[in-house]
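Note that one protein chain of the assembly has been removed; the remaining protein chains are unaltered in position.
Chain lettering (A and B) follows the sequence in which the chains are written, and residue indices restart at 1 in each chain.
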Amino acid sequence: MTSAVRKDDPLLSGAGPWMYRFMEVLYPYCRSITGEGTRETLRRVASHVPIEIHEVPSGTQAFDWTVPQEWNIRDAYIKNRAGERVVDFKKSNLHVLNYSTPFRGMVPLETLREHLYTLPDKPDWIPYRTSYYKENWGFCASPRKADSLRDKEYEICIDADLKDGNLTYGEYLVQGSTDQEVLLSCHICHPSLCNDNLSGIALTAWIARHLREMKLRYSYRFLFLPGTIGAIVWLSRNENIVANIRHGLVVACVGDPGNPTYKKSRRGNAEIDRAVLLALQTRGSDYSVREFTPYGYDERQYCSPGFDLPIGSLTRTPHGGYPEYHTSADNLDLVRPENLADSLSIYLDVINILESNSTYVSLCQKCEPQLGKRGLYGALGGHPDAGKVELALLWVLNMSDGKNSLLDIGERSGLTFRCLREAADLLVENGLLTKLPSGGAG
Amino acid sequence: MTSAVRKDDPLLSGAGPWMYRFMEVLYPYCRSITGEGTRETLRRVASHVPIEIHEVPSGTQAFDWTVPQEWNIRDAYIKNRAGERVVDFKKSNLHVLNYSTPFRGMVPLETLREHLYTLPDKPDWIPYRTSYYKENWGFCASPRKADSLRDKEYEICIDADLKDGNLTYGEYLVQGSTDQEVLLSCHICHPSLCNDNLSGIALTAWIARHLREMKLRYSYRFLFLPGTIGAIVWLSRNENIVANIRHGLVVACVGDPGNPTYKKSRRGNAEIDRAVLLALQTRGSDYSVREFTPYGYDERQYCSPGFDLPIGSLTRTPHGGYPEYHTSADNLDLVRPENLADSLSIYLDVINILESNSTYVSLCQKCEPQLGKRGLYGALGGHPDAGKVELALLWVLNMSDGKNSLLDIGERSGLTFRCLREAADLLVENGLLTKLPSGGAG
Partner (left out) sequence: MTSAVRKDDPLLSGAGPWMYRFMEVLYPYCRSITGEGTRETLRRVASHVPIEIHEVPSGTQAFDWTVPQEWNIRDAYIKNRAGERVVDFKKSNLHVLNYSTPFRGMVPLETLREHLYTLPDKPDWIPYRTSYYKENWGFCASPRKADSLRDKEYEICIDADLKDGNLTYGEYLVQGSTDQEVLLSCHICHPSLCNDNLSGIALTAWIARHLREMKLRYSYRFLFLPGTIGAIVWLSRNENIVANIRHGLVVACVGDPGNPTYKKSRRGNAEIDRAVLLALQTRGSDYSVREFTPYGYDERQYCSPGFDLPIGSLTRTPHGGYPEYHTSADNLDLVRPENLADSLSIYLDVINILESNSTYVSLCQKCEPQLGKRGLYGALGGHPDAGKVELALLWVLNMSDGKNSLLDIGERSGLTFRCLREAADLLVENGLLTKLPSGGAG
């Protein structure tokens, strides 16, 4: 058991390829906000992480919402006069309007066109479209495919069910030394789309799988749920747990080649916001920060005013920000193992900050202690620059007046949290610093 | 009666040409801080707006000031040896030092030069100069004219009176549903100068003329007064009213082609400051913002520490910021109907914000309400962007926890106030939102 997550930890070793391979396994399933594809996805997660799979019956009320009927699809196609499947669900599950009602029959081209969704400026991409809450049937296709339809009428088949069933989600709690929780939540409702959000599922699964091996301050709750309705259902069933949530992140779009992007919680200056910013600021590569908006992923629900949880979203290119978003081009080519691993390393940095952030008090408040006589300071003087460790020692000593946590010191010094934490450990060892019992979490 | 000012309102229709024509009417009068030119200007205003015209006798004390004698001028000229009027008040009332004492006689060129004001780097422009509080006679002329004076002596005539009389100002109150007031104040003391400040007079008159047709939350007080002494006199006579003033703007320089400029109130973050900034920020064109300084127009008096009213100044190119400022080039060519209309539209936006700003409470605090089932959200999912209305609905719902007014939400979301107001109305109609009774004015 290690006491803190480290970059050179087994936690990172092999993580990129593992996450990528897990995405390859999950890619073919036709997921939606309910149904077998989603259920099978959770079973695959369960083969690595002991998640509990919850089933919530259609018709269940969840605040202003109602769990819809369960949707399952077996096959769908558009056949031309020659009997060829010109649009075929078996080639891409994006071809069917997600939650399409069942339909069979001959349809004039004109009518078909009203039910056929395309992205006019992307000749070869199939868009991803849904109709969860309005009954409709439909297909999605590339403009090239749509333009090639010339027959007068086509045979349509959408071999699907839309009937009472369940909404399914997965949940897993790693118990830490306190009941205070960190929530990691990912949406599992998208069909064959990789960055959004097989990448989030894979990264969350990896963390869940490995965090239980750690000695933890916080308990970590992992949610794998359909977007919007899943988060709303979970919140409506777990209001008692919500009070324990101290920090959280919505995990999505973590595999593309773009820079990391953090979208702040509604509060804007919660410890999670500060921890992520410190991790991003001190890693020495580009990143973006966005203020909270009530649009995006499930932070919309977690940050609704009645909950206002300190939950942000840490992605690479965010929601809607890349051309492949919600199209067939968000495939296994868009995401790379190294991007997944890089995203993971930031998540681990953040977890390390949350786990290790504490407020210390210097036992030598008046003037600096003499670090040299303790072997903590270079013996040879006169060099223009202090070493990084020496600087971290000085920062921790100077700021540890009982009012500043290591996170505060990180923000003021610009030093990495890891470096400050090591300095604090060294100072504690040398009897120059003591940790406040409250732990300074927040 | 409409309940809110709208851009496509009759209020804006025809406003530019009307304001411009009104300036043409007012242009010839020789205004000053007292006298018939000013009085006649107010009578012209009164033909459109039922202002009350106040007369305050010379010698009246107003705080540290005394109402001066009334100045009236009939004619003035400099005649050369040939008897020609080489400088003639009848050609431009700027030719006479404003508040010049009466004078008649032959004067050597040398003496004349001491009483002749020019702008050396503007060969053809006549400067506007005043000597309200120090007795003096004088002329203003272009450098070209001044240089052409070669006679040994000239015949001078300033056919003016400076004797006990009155200071005159106009005032008009549109009563709203409360006694809380919005003050719009413009100075009327400049002679034939257009942007400064016939533009302000015309715009204020237009608003005054039309606002009474509206259902209003606030009462609106319109002041047409001579700069400095007029504002001081008004404040000294109306200290009881001052307590009711919630917001205000000094109206000047609203017709030139420059970008809108807002000079903040002394408080710097009053609701008027925030309302004007939101209006400017969300209209999508360039603008400037200046911090308060105790120099400029009558905000100097309204924002003196003993009053410290939340009154800013919304101009185009501000006080002293354009070369034509206080010269004969500030004429009917400098100002354009379209600039006046553009300025008016910002004033109306600001009034709309003040009138409509309220704090609402979402009736669905936990998670988003399901907008789709109420027809408030696109049925087809998967599009990368929410529509503007949908986004406004989400912002209003998310922020309406009872602590944020629509103005707060505007500042945080970057959406126009109008869009947020429409969203709030829709949500109220749909039973998802309720307005707090206090109205959130401030």
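Everything below uses one rule, namely that contacts are C-beta pairs under 8 Å (C-beta built on N, C-alpha and C of every residue); 3 or more make two chains touch, one makes a residue touch a chain.
None of the values given here were measured: they were computed from a predicted structure.
Contact with the omitted chain, checked across B:His187, B:His326 or B:Lys366, is made by B:His326. Of the options B:Ile232, B:Leu314, B:Ala386 or B:Leu406, the residue whose C-beta touches the omitted chain is B:Ile232.
Looking at B:Thr111, B:Ser131 or B:Ser288, the residue that reaches the missing chain in the full complex is B:Ser131.
Looking at chain B, the residues touching the absent chain are 62-65, 98, 117, 127-134, 136, 228, 231-232, 235-236, 266, 291, 293-295, 300-301, 303-308, 319-320, 325-326.
Although one chain is not shown, part of chain A still touches it, namely residues 362, 364-370, 372-373, 379-386, 391, 394-395, 397-401, 412-413.
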